[in-house]
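Sending over a structure as structure tokens; questions will come in a sec.
One chain of protein is taken out of this complex; the other chains stay put.
Every chain is named by a letter (A, B, C, D and E) in the order it is written, and numbering of its residues begins at 1.
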Amino acid sequence: MQIHLINPNTTASMTDQMVKVASAISNTDTIITGRTPSHGPVSIESHFDEAMSIVGVSDEVLRADAEGADGMILACFGDPNIWAVRELTNKPVLGIAQAAFIMASMVSTKFAVVTSLQRTVIIAEHLLNQYGYGHLCQQVLAVDLPVLSLEDDSAKQAIINKCIEARDAKGHEASAIVLGCGGMTHLRQEIEDKVGIPIIDGVQSAVKLLEAMIGMGLQTSKHGDLAYPIPKPFMGDLNRFGN
Amino acid sequence: MQIHLINPNTTASMTDQMVKVASAISNTDTIITGRTPSHGPVSIESHFDEAMSIVGVSDEVLRADAEGADGMILACFGDPNIWAVRELTNKPVLGIAQAAFIMASMVSTKFAVVTSLQRTVIIAEHLLNQYGYGHLCQQVLAVDLPVLSLEDDSAKQAIINKCIEARDAKGHEASAIVLGCGGMTHLRQEIEDKVGIPIIDGVQSAVKLLEAMIGMGLQTSKHGDLAYPIPKPFMGDLNRFGN
Amino acid sequence: MQIHLINPNTTASMTDQMVKVASAISNTDTIITGRTPSHGPVSIESHFDEAMSIVGVSDEVLRADAEGADGMILACFGDPNIWAVRELTNKPVLGIAQAAFIMASMVSTKFAVVTSLQRTVIIAEHLLNQYGYGHLCQQVLAVDLPVLSLEDDSAKQAIINKCIEARDAKGHEASAIVLGCGGMTHLRQEIEDKVGIPIIDGVQSAVKLLEAMIGMGLQTSKHGDLAYPIPKPFMGDLNRFGN
Amino acid sequence: MQIHLINPNTTASMTDQMVKVASAISNTDTIITGRTPSHGPVSIESHFDEAMSIVGVSDEVLRADAEGADGMILACFGDPNIWAVRELTNKPVLGIAQAAFIMASMVSTKFAVVTSLQRTVIIAEHLLNQYGYGHLCQQVLAVDLPVLSLEDDSAKQAIINKCIEARDAKGHEASAIVLGCGGMTHLRQEIEDKVGIPIIDGVQSAVKLLEAMIGMGLQTSKHGDLAYPIPKPFMGDLNRFGN
Amino acid sequence: MQIHLINPNTTASMTDQMVKVASAISNTDTIITGRTPSHGPVSIESHFDEAMSIVGVSDEVLRADAEGADGMILACFGDPNIWAVRELTNKPVLGIAQAAFIMASMVSTKFAVVTSLQRTVIIAEHLLNQYGYGHLCQQVLAVDLPVLSLEDDSAKQAIINKCIEARDAKGHEASAIVLGCGGMTHLRQEIEDKVGIPIIDGVQSAVKLLEAMIGMGLQTSKHGDLAYPIPKPFMGDLNRFGN
Partner (left out) sequence: MQIHLINPNTTASMTDQMVKVASAISNTDTIITGRTPSHGPVSIESHFDEAMSIVGVSDEVLRADAEGADGMILACFGDPNIWAVRELTNKPVLGIAQAAFIMASMVSTKFAVVTSLQRTVIIAEHLLNQYGYGHLCQQVLAVDLPVLSLEDDSAKQAIINKCIEARDAKGHEASAIVLGCGGMTHLRQEIEDKVGIPIIDGVQSAVKLLEAMIGMGLQTSKHGDLAYPIPKPFMGDLNRFGN
């Protein structure tokens, strides 16, 4: 089983880190291939960064499809342009936010999300509503640290503190916590050890959910709005996407 | 990996049929064990049948936990008493309605549910709202046939017709269809061949999702309302559940 | 007019206490008969306790119907298995949560619920959404005391304090308060005297609402999903419910 | 027990008709007093008619309060200005739409509303959302006949036909029907005989619910936005409402 | 272009203040005419005050229509009886709450409302839901000062403090603030200078939105429930509204 993990930002070290975590948890017959786009922002921390990632991500999705991948992970907690990307292939494509929310919804009645920057809180809130999990989420909290600084030790402690705050919020206790950034992936186990409730990472979740979908032959429906895009010319730098 | 498929009704032939489908799709190292309760209704077709199934199901969940099962499937499309059951064990327990909705939400933006009796439509609608998928579901349709008659050929054709009706509903087209009854499990492939869009069965979905959860070590949170029930005496026939 | 007050737990002293309060407020021609089930938990403090109460409650509902009761009260704030129970009889059956919410909705635009254990908060929240009162409820607060300890003086003070907290919550003031446990019934007047806003008890509310329904000849609709359960065999300990 | 039935329109014959129905169903110790305002429209069939009814209704509410009424019915299906009116007195005031919805919510999981004019459908829809019953209502249907023509035989048949349409609506069956106009009150029993499911009239419902509220001493909360209006001058024709 | 600014309360000085602000921001060819009703409360601070304003406001709307006004502003943050008033004329009528919410929705993803009295908070919340902006509003805060005292310096400081509280609310930061009272209109610029985020006044917003609507020839639809009221007699003091 071939799964391509596509990092919507262009920072290869972050791709590598996520592939490492993904590979550690995948089935023995699953091969995780990491892809870092050639075009786009080095990190995704705004609506604009999200939107712009479509170019590089589309390249990688089409390439994955052509290379016979069985499924693709869109490895940014924001699931940027998820419907657009699903149109490009009949192979399942899964965002790590949706994946994490799904896992949380199966082990708790109320969860929280701990994300990186305050300004991305609204992105998480929009996703919760889009997917239908708003009523299951007690709150979205931000450590307010840049995505690319999440490898620091101080970042780790800040995340743990936020998780504990969410777990113990009087009247709004979270029973599980979703890590709201792909850059927190490698910290999951350590955080869970400290916080003592299920800590759910979207990258791991996406790997396992894709294996599940592929295992039952489930593919994106091409009846309706996720059908392949109507072929048409694309101008300028994007003309490789047209025909 | 040990998964117990617990049929909330007491009809062993239906358990066997579901185990057969489940086993066909599970990973090679997954063992599916079917369980038919000793107490309860022979089929589940009303709020009352659902509620009453708790007795027999609880026996089987506790037994599965004691026997070292890694996860349990609650194999009735109605996910009867799902939160109650989740309190009894830290192992993941998954209802086939939630499982099917999750799969549908990853491959379509709008799906439909085709269920057995008209009177169970509201049960499906309640579940859609409970889990958060109401806005993704175009409609819930019933073939209006009893659960235990779904093995007939005429039933199969009625289900196919309803699926086509859902797929083509003007202005409310479904891109995928969830089969709303465990008794339809064995027909999935044949229906999909005829209807041409993803047909999603909850039993298969639950097997694959449980494998995913177990594969990442995810268990029901015991912080919050899904914690183990507070020990206390139970009277009468139910005293085996107290202490 | 005959009303059976069915206590879903098996603690007869609690039944007696509720019958006493109910009788004090009922019309002169109303006879309140208390029923304590023979099967089930001694108190209801979890999803599991709620689910299990169906057995004993069903016995009592069928008995009430056979004995010519005009209506039944399901006297646990959680309205456990309310739809299941309504299927069993055409006589009106009313849960004390729904009854209390209805009363609160007629005398205030925003109310609060004060309940017993923190883990039952979610049950109250689910009920608010199920019945449609979520937008009228400012918050659900728990004193976090076991149901069977609510007779203590310290419990009373804790409840009063929570009610005052709800009344004065800055920006979320409650204009009325619903007591979220049948075990608080006898304290209603005393709490209201201290808090100075309407304190609404579900047992009293249910008595008066049932009298209203019975007085206008209103019975549970048997057209649709609350129709009598389809007759079928029940296995094991539950075979008295089948035919 | 004194209940004033206040007809927001100025047509005394309609008041009399509603009082007759109300008196027939009230407890033996309940006295229903009908009130027809001196100011306002002869019937209520638009947002404007509703809004204008506040003047005459306020006169009657203040008078009822002064005369020692224990509760008031706002006898127009639209519950016009219900919150404004509740501010004027601490006695319970109940609109017939809210009353009918409450009764429907206790005997069915899905009901329908059959109203007079098409243009008032939106008023019913707004009320359903305001009170929280939108999710319980399958549809609102209009016979599209003026309020003051509802005494005709042809009107009766049109209402019966609409009720049957609602009862049998494929996939949207109603289990109970709320009559969406005070002018239909006297037809309730006859319609129910023909349609065979609970037909709920708001006037009867309001009488019984007020008896329930008064019986338990429940009054409008004066803590919060339903407190008495802040005293202040009113100009012109309305100066009797100021001080 | 003729716009009539109708102040639903009878305090002419407040009308003048709002006309002054409106005129300062209107296009050069827009003439703002202030109207203070002859009937009604001197200020609007409750559901009752709102409801009663319909009489005087209707006079002024009909007069504006007769005098050839191109549009009318309903200049009270509560948009009292907005649908009723829209029935009376095909000219656009705009409430200042709806106007302000619209402006806020185009420059922010999350805003807050700062209003006068605590008891009017619920009015703002109802409007947010009615118009569809509830999900965009972080919170509604009250300075808890009477409408007619808002000209004082201490009031100004209290408003500024509330705006800063809303802007900085941890986890619920507002990106823009809507002033929830017509009496705050003249303070807008000064508040914005102090708070540093968009401060939106409904009077200014309504002027500009009406200019926009009139400029494109947009009028209230007379197909549906906003059609002219069905002509009929009105009794008593209100007989000028009938025919």
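Just so it is clear, contacts are C-beta pairs under 8 Å (C-beta built on N, C-alpha and C of every residue); 3 or more make two chains touch, one makes a residue touch a chain.
These numbers come from a predicted model, not from an experiment.
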Touching partners, among the displayed chains, of the absent chain: A, B, D, E
Options E:76, E:160, E:176 or E:191, residue touching the unrepresented chain: E:176
Residue of E:35, E:167 or E:232 in touch with the missing chain, whole complex considered: E:167
Positions on chain D contacted by the hidden chain, ascending: 118, 121-122, 129, 139-141
On chain B, residues whose C-beta touches the chain left out of the figure: 109-110, 135, 171, 173
Touch list for chain A against the chain that is not drawn: 10, 37-43, 45-52, 54-56, 58, 81, 83-88, 119-123, 126, 129-130, 146, 224-227, 229-230, 232-238, 241-242
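Everything below uses one rule, namely that only the chains that are shown with their structure count from here on.
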Where chain A and chain B are represented by their mean Cα positions, the distance between them in whole Å: 27
Residues of chain C touching at least two other chains: 83, 109-110, 121-122, 129, 135, 173, 224-226
